[in-house]
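One protein chain omitted, others in place.
Naming follows writing order (A, B and C), and every chain is counted from residue 1.
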């Protein structure tokens, strides 16, 4: 684990977070109603928000499904600290190989922020182990996002509640494992409630699911929503070395300490 | 949801729990060292323990990998309230179809008790979303199983600690999601610790992972271990109707209450 | 820990749960608006609901502040498996001695169901360690109680959502420790949300806080609310022997196992 000097350095270092915003960005997004709201794609709007709020704390790139390796080659993942995921109609086009690559990086320590309809993305479903189904309705509900964990870093600096004038309704029961931390709960015009901001840890990776956001409403321009996403990026960033779990232990209980690290950095 | 009479009946009913103990039971188990400890297979020893302790509270059946549909046809799953799972060398022989069938039943409400080396079974890994790796050593460690949640039903009536004279060592880091409830923590001769009794909920299904138990040591004859498994069966039994999650909601926020159940029984 | 026969008996036994419903029942309740809704007191209405639904599964008694020892003498507590608590205006009249007596019984294993305005009762605040403050408004809101943990025993057999036509609004932020299990989340006409059904474990005692219920609205006659309370009583009942934590350990690490139980029954 190195010497004292190295340890101090680790504590003091505050490297810039390398962020990638991934979006399926299919033809359906490039045209028509979606393009009117997000002319350069949802990923661009999300990335701009992060760039504005995080400034020198992060470098923000984007990636889309139509790029080589579905926009997520191993080299990019290896150099991404936090990945944001927006998908909806093209979940099935993401290959199992891509999903496996992303999952491995999350377990090793990459942060993952899953947005809105990404609740049914293959990567989220695989990391959760449940159906991730929920109730929904597209009917111009007003969404109010309430903080139920004000001490959480992701809740800093946002109103209580955040007021989103127009939104798709997402309601309970939301079939996810119990979140490690529940940060936000939303209500809708119809009276439904939803656990809209949920933290999970899987392996060495921190995962945040955030439901507000839609391709037909200008939610990703909302300053409070942008603030939540910026907070989420900083929270999901795990500066520790990648986690490698070693199953091999010393073969006598009396000498385990001779080669002990079961977790090592890559 | 029915009338008052039906509700009262549900509360009062105490139906017998239908238990299935599944074991890979390959040639490796039928012969040699394993057969000396468990001449009729691990599943038989486990089933006998449940039968002895639960009596009329449960009907206990067994199933093995070499049977049709890998021992787990849909009809059997549909009539199983709690499934116990023992596997080790043959995880890869369990087909993805079988895994999908079991997962769907767990999410709908079937209890699942995963034993020892089942931590790497496909079904457990899929339900957890992590690698489920751990440290291990086969060297006759003594294992002490300590209760850290004495109010939990699974901890009732067992010693503090349970003393297992000979065991394979399983040690941290154990790469699982944070358990919903942590019931037991073990120590080993080598000084390792392990979260040996962990509860999870996935969908409507209750899952218990319990690490003590091995094919070369007579752990499943240990009266305290048998007691834990009997407790686990009662805890994992969810008497509620199967959960079906309906995503369809009324299309106006003002009339959602006209057809409201998003969860219905099958 | 006794022999095998005793263990089997423990598993099979299904003793009747001894329930006490405590209510401050001050003059303010005996007269005027409250008495119009609850002519025999809130405790009587609550007790009747439990009796109707639980039948032979429980024996239900009531107690009030004006009785000797504030209605909660040691002998009564020692013979109570689950205590329900309704208080509002008279929290400060409950003495610290009474609170200490109840707290000790909860930690030893008595279940506690805290209702509505009991969130500011001395006993709940002491067990939580936080302010237990919340937002509120008395303005005839409609409350919808949504299940976010359908596998939980307390959620069995209730509609999704429970519809309460008239209620006092309780809203977030609710200053409680993170619940061990979150079962219900409510919304109100004003758009507020509230974690309305929360489970906690403290020592050997299971605690359920349930916010629906009010002295001016007929909430405790609502069949679904009654069902939740009956479920909560069964869940909070811990049949294990009372927990006594022994701090004394063997004074050599090599003979700890000679007198090991650190938890014993009283």
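Everything that follows uses one rule, which is that a residue touches a chain if its C-beta (ideal position, glycine included) is under 8 Å from a C-beta of that chain, and two chains touch if they have at least 3 such contacts.
Given the structure is predicted, the values throughout are model-derived calculations rather than measurements.
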Open item on the list: I'm checking contacts with the chain that's been left out. Which of B:22, B:38, B:86 or B:174 qualifies?
Closed with: B:174
- [ ] From the listed residues C:24, C:81 or C:141, report the one that touches the chain absent from this view.
- [x] C:141
Task: subunit C residues touching the omitted chain (full complex) - done: 103, 107, 126-131, 133-141, 169, 171-173, 175, 177-178, 180, 188-192, 200-203, 245-254, 256-257, 262-263
- [ ] Extract the touching residues of subunit A with respect to the undisplayed chain.
- [x] 1, 4, 7-8, 10-12, 14, 52-57, 109, 147, 149-151, 156-161, 163, 180-181, 201, 203-206, 223, 227, 230-231, 234, 238-240, 243, 257, 260-263
Open item on the list: If the hidden chain were put back, which residues of subunit B would touch it?
Closed with: 142, 144, 146-150, 160-161, 171-174, 178, 181-182, 185-188, 191-193, 195
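Operating definition for what follows: only the chains that are shown with their structure count from here on.
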- [ ] Would you kindly say which chain has the C-alpha centre located farthest from the C-alpha centre of subunit C?
- [x] A
- [ ] With chain centres taken as the means of their Cα atoms, state the distance from subunit A to subunit B in Å.
- [x] 31
Open item on the list: Need the CA-centroid distance for the pair subunit A / subunit C, whole Å please.
Closed with: 37
TODO: Determine the centre-to-centre distance between subunit B and subunit C, using the mean Cα coordinates as centres, and give it in whole Å.
DONE: 30
Task: Set of subunit C residues in contact with two or more other chains - done: 147, 149-150, 160-161, 181
